[in-house]
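One structure is given here, and the rest of the page talks about it.
The other protein chains are all here in position, but one chain of the complex has been omitted.
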Amino acid sequence: MTAAAPILRINAVVKRFGGFTALDGIDLEVAPGERLGLIGPNGSGKTTLINCISGALIADGGAVLFEGADITALAAHQRTKSGIARSFQIPRPFASMTVAENVSIPLEYTERRAVADRDLAEEAHEILTLIGLESLAATAAGALTQIELRKLELARAMACHPKLLISDEAMAGLSGNEVDEILEILLRVNDRGVAIIMIEHIMRAVMGFSERIAVLDAGRKIADGEPGAIMNNPDVERAYLGE
Amino acid sequence: MDLLLNAVAAGILLGGFYAAVSIGLTICFGQLDIVNIAHPAFIVLGSFCTFMLYEKLGFDPVLAGVVMTPVFFAIGMALYSIYYASFEKRGDESLRGLAFFFGIMFIVEVLLIMTFGVDYRLVETSYIGQSLNIGVVGLPYRLLVPFLVSLAMAGGIYLYLSRTFTGRAILAVAQDRLALQLMGADPVRIKQIAFGLGLASTAVAGALLIMLGPVEPSVGRLYIGRVFAIVVLGGMTSIGGTMVAALILGVVESMVATFYGPSWAPAVAFGFLLITLAVRPSGLFGR
Partner (left out) sequence: MRISWFWIIALAILAAGVLVTKVVDNRFIFYASYVVLQFVVLATAWNILGGFTGYVNFGSAAFFAVGAYTSIALDKAFGLPLPALILVAGMIGGLIGLGAGYLTLRLRGVFFAIATLALAVVLETLITNWDYVGGASGSIIIPPTEVMFFDDIIEALFSLMLLLAVLAVAIARYVSISKIGRGLAAIRDDEVAAECMGVPTLKLKLISTTLSGALMGIAGAPYPFYVTYVEPASAFNLTYAVNSIAMPMIGGTTTWFGPVIGALLLGVMQQWATVTISSELNLLIVGVMLVAFVILAPQGIVGLVRKLVKRSPK
């Protein structure tokens, strides 16, 4: 397989909170259209890393490069417009709006040109169908079940026209069937050429989904490679189970 | 030079008093994250209650403050219960919670105007009007007594928060609700006590305020900026930070009043607040 230029490159990124170093020089690359799993024990810095990628936090050191451009200090909404989308671990719907309206916000705001209402509605419908929420289009976001909220998170992320989508523990706390539903959605999204970083604790999902897995522990990347190699890596085992 | 020394001394005493005024808000806002903008209105309420106790029963203001403390504590607990049931539970705090406390503040002020009119009221105990003179510096008792009582109250609250179980639970609930529940304490109950404590401090602060000088119902609005400026400058959560910020504000205000005229003094606090928010929102001691 020829190596294409990475869509996302993280160089020695550092993030501190007061005296606590959450990220201690992380290097990571994601290829276009790649499925990357990001795992690590609680507190290892996974969420902090994706916050630095999406712009919810600004890194204290190092660089975040997207499609070659340095986005390290860019505001979150500008990164979204460049093509980075994320879902939230605890869903954050726009509670006063319907499902369709929720999806229309990112559609409208990440378009480069003014869009007619009709086209917006069509595109929203298309995305909801991809995710499997089209029957709930007119339902208030506040009335959704947990799995429906997770799907809405992914639908909104898709509505950002992303080239890279970060799924932050979208399956946490879901039942076996529901996990499969989410997995299937993510694969469908990836089929469209969207690179995906998946953060999960559910090992079978990560193993089945990822082309490559990166492992974080205590703010450092301790492993980065194919799923099989990662599972047999003694450092990874030690990080999860302790010495 | 004498003028400067006296201004600084008065500022320190004033700052101590400001600390007493602000501590309650450090608890409610800094630690519990409840924006009780009605806090200064309750201080003024405390002042007027002190006035009544002084006029009708001849109570010394400090005594009046102590007597009112349990009453205000109960009011605080009741107020928090309403706030919790209506807003916190629903997760609706921001807009509605603010409007709620604004409404309460408004109601308190208007009730005071309706009951007492817009005239200034004051208390004239035997020691108000006299000073303790140390060299060239005069320490008026009307500033000195509030300063000492404020220190005592601040010290008492600090000890309570750091030494008793309930006190430490209050500090804990601000940081980790779940851990508190696992420890067997009810977070809602703890917050209720904390809010009551915050409001109880306004009883004492109100008593001290009317010793400081004459009070009329809308005086509270001058203190809104002061207390928030102090709490924010002090870093929100620490009592110690609040004290330092209060002293700084007291001294600066005193010097501005002495050298530029008293009508500019209210703007000092607000200027502090705006600058702090713009430049270093975590305050001097915040994380």
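All chains are identified by letter, namely A and B, in their written order; residue positions are counted from 1 within each chain.
The working rule: a contact is a pair of C-beta atoms (placed from the backbone, for glycine too) under 8 Å apart; a residue touches a chain by one contact, two chains touch by 3 or more.
These numbers were taken from a predicted model, which means no experiment stands behind them.
A.B. asks: One chain isn't shown here. Among A:14, A:31 or A:56, which residue touches it?
C.D. replies: Touching the chain that is not displayed is residue A:56.
A.B. asks: Would you mind spotting which of B:35, B:144, B:157 or B:190 touches the chain that isn't drawn?
C.D. replies: Checking each option in B:35, B:144, B:157 or B:190, the one touching the absent chain turns out to be B:35.
A.B. asks: Footprint of the hidden chain on chain A, which residues?
C.D. replies: 54-56, 75-78, 80-81, 85-86, 88, 92-97, 101, 104-106, 108-110, 156, 159-160
A.B. asks: Even though one chain is hidden, which residues of chain B still touch it in the full complex?
C.D. replies: Answer for chain B: residues 35, 37, 82, 86, 92, 94-96, 98-100, 102-104, 106-107, 109-111, 113-114, 218, 221-222, 224-225, 228-229, 232, 263-264, 266-267, 269-271, 273-274, 277-278, 281 touch the chain left out.
The working rule: only the chains that are shown with their structure count from here on.
A.B. asks: Between chain A and chain B, what is the gap in Å from one C-alpha centre to the other?
C.D. replies: Each chain's C-alpha centroid was found; their separation is 46 Å.
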